[in-house]
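Beneath this line is the structure, given in structure tokens, with notes to follow.
Apart from one protein chain that is not included, each protein chain of the complex appears where it belongs.
Should a chain be cited, it is by its letter among A and B, assigned in written order, with residues numbered from 1 in that chain.
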Amino acid sequence: MADLAHGKPDQRGLSHAAGADSHGVGTRRDFLTIAGNALAVVGAACVAWPLIDSMNPAQDTLAAGAPVDIDISKLQPGQQIVVLWRSRPIFVVNRTPDLLQTLQQPQDLALLSDPNSEVLQQPGYAKNWNRSLQPQYLVLVGICTHLGCIPSFMPQANSVGPGWIGGYFCPCHGSRYDLSGRVYSGVPAPYNLPVPPYRFLNPTTIRIGENPPNEADFSLDSVVQI
Amino acid sequence: MAGTPSTVRTNNKLVRWIDRRLPLFSFAQDAMIDYPEPRNLNYWWNFGSLAGLMLVIMIVTGVFLAMQYTPDSNLAFNSVERVMRDVNYGWLLRYIHMNGASFFFIVVYIHIFRGMYYGSYKEPRELLWMLGVVILLLMMATAFFGYVLPWGQMSFWGATVITNLFSVIPVVGKTVLTWLLGGYAVGGPTLARFFSLHYLLPFVIVGVVGLHLIALRQHGSNNPLGIAVKGPQDELPFHPYYTIKDLFGLGVFLIIYALFVFEMPNVLGDAANYIPANPLQTPPEIVPEWYLLPFYAILRSVPDILFIPSKLAGAICLAGSILILFLLPWLDTSRVRSAYFRPIYKWVFWLIVIDVFALGTVGAHRPEGWYIVIGRIATLYYFFHFLILLPFIGWFERPLPLPESISAAVTRKNGVPVGAAPAEPR
Partner (left out) sequence: MRRLFPAALGAALLLCAGGAWAQEDAPDAPHQDWSFAGVLGTFDPGSLQRGFQVYNEVCSNCHSMNQLHYRDLAGIGFDTAEIAAIAAQKQVQDGPNDQGQMFMRAGKSSDGFVAPFANAQAAAAANGGAAPPDLSVIVKARGKGLEYLWGMGGPDYVYGVLNGFQDKPPAGFNLPQGKYYNEYFSGHAISMPPPLADGTVQFQDGTKSTLPQEAHDVVTFLTWAAEPKMEDRKRTGAKVIIFLLAMTGVLYGAKRKVWKDVH
């Protein structure tokens, strides 16, 4: 079909499409056929786009991704609540000073794969030792960076095994994270748990999905891996 | 195709490697490039490929719509409105699909009338024709099921009226009806099964279209002169002659189609279908989509006949009006195919066209006054045409002399293309 030129019909009425072009190049028929075919191909490509785009999230789905507000006034120290934002679980943890301490012990940091949160898995304002705006409150997207399961919240020491200092354990393939969502080396999950954009409306209300004023815009779409 | 396999004309090694093992390329070459067609096909022969294209358009847009559609009686109407408002290009998909049904029928009806004018149903193409009638029946069923899906007033009451036809079956009618509906009236279960069937049937159509094409290849296309191809001098290869002609025809067709989709997408539909289905209120008038109007008119036009009540008689005539097409190859007794050479049939053909339009007009109006009279006459004439007129004309008509061959008829003589007005009585 790549051969666009055609000879005259011979006695049998069949043209030899390949190799029988006696007109040489640049005849008007060639031009018209090529132009016609080109237009048809462009047209077909334009037709494909609406079909593809119709499978992208619709306006109502996008609107349902609007920010959600979480009341943390009743969140007890050491506890976690889970809310849905954009159909994804968001973990919010009230970390006790004891738990926060586990995040800074050098012997534990040595076991982490990305202790300084170098990989873009969090907004700039959460790229710190506690991966949060206020150390007391941890906010994470609760989706394992391996294959998407929801890691379990295991704050108790030794609850996952001897030497466990508290953190997240993924039931699917055993990935482990510490209590700031940083992944340990040598487990299937490659990256730290993502931190969504969020801000404090007041000391007891967190809004998920909106950056703090005066902070650079961060969108969850930009993280390396959810 | 059996026997000596052709080889694909290319130097591309990969293509040849594949083709030796899986002869896709040589099949395409045989079917779409070298395939010989009569050299005198006119533009009425474009409608076959257009129908194929419409089927593809309907399936593609349908599959994408089905990703957004919810077949639940509480949600269906809203899910269609969501497609129109929130889904990216949803309005485009829906309007292409909605108007596509109409254009599919326009194309297929022209295709059918083309066959009737040029006698394409005659020996040896009877099965080709009958497979076509099967496609028409499947299309009607598909369109009917599809029209129920948006779950507007016309969807609901159209479904009610048509399914109730089954209650005319003696003895088991009511049982059958309840079984079809999955309840005592049209409702959620009906919608769910109609959606399932609406998704299924187009693929059945694809299958029957395949058979239709196999039957077509067996004896090749008929042609405006209706005489057999006598040799290569009567033929042209499909490519480039008919590919370019089909493409040009496609362009013209798409322009008209696009005018409807983009400028007046609701003209062919019924406003009442923008009112959500309400089982407690029948709209003032129930009209099917335009493409079913002639059959709807036949249904309503039949009075009580002897001991058969009007309702049953109407349903029988409705079914008969389509089934009769299966018998057309034998009802037409003329040995000559094309109406070009049939001085009487040529006019009778236009009478049946007018008759079908008259039925369509009657179907669109309340059965009152003149519409009843016209409806009855037109229904009677419809059956008269097929059952009496066609056989008799075939016996009595004296056809004009047929040309020796296609090439003899179409080759320029003294600079006058004879094929442009073949065998006009002089």
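What we mean here is this: contacts are C-beta pairs under 8 Å (C-beta built on N, C-alpha and C of every residue); 3 or more make two chains touch, one makes a residue touch a chain.
The model shown is predicted, which means the values in this text are computed figures rather than measured ones.
Note that the absent chain touches A, B when the full complex is taken as a whole.
The residue touching the chain not shown here, chosen from B:P202, B:G360 or B:P403, is B:G360. Screening B:M84, B:L200, B:I305 or B:L323 against the full complex identifies B:M84 as the residue touching the chain left out. In the complete complex, the residue from B:L14, B:V171 or B:I255 that touches the missing chain is B:I255.
Contact with the omitted chain, checked across B:E123, B:E285, B:D304 or B:E404, is made by B:E285.
Touching the chain that is not shown, out of A:G36, A:G78, A:P135 or A:P212: A:G36 (per the contact rule at the top). Those residues of chain B that touch the chain absent from the view are 39, 78, 81, 84-85, 91-92, 95, 236, 240-241, 244-245, 247-248, 251-252, 254-255, 258-259, 261-272, 274-276, 284-285, 287, 290, 293, 350, 353-354, 357, 360-361, 364-365, 410-412, 417, 419, 421.
Mapped onto chain A, the interface with the missing chain covers residues 6, 8-9, 28-29, 32-33, 35-36, 39-40, 43, 46, 59-60, 63-64, 66.
Rule of thumb we're sticking to: only the chains that are shown with their structure count from here on.
Rounded to whole angstrom, the centroid-to-centroid distance between chain A and chain B, based on C-alpha atoms, equals 48 Å. On chain A, the positions that touch chain B within their shared complex are 1, 6, 9, 11-19, 33, 36, 40, 49-51, 53-56, 58-61.
Contact residues on chain B toward chain A in their complex (touch as defined above): 9-10, 28, 33-34, 36, 39, 60-61, 64, 67-68, 82, 85-90, 92-93, 232-237, 239-240, 244, 247.
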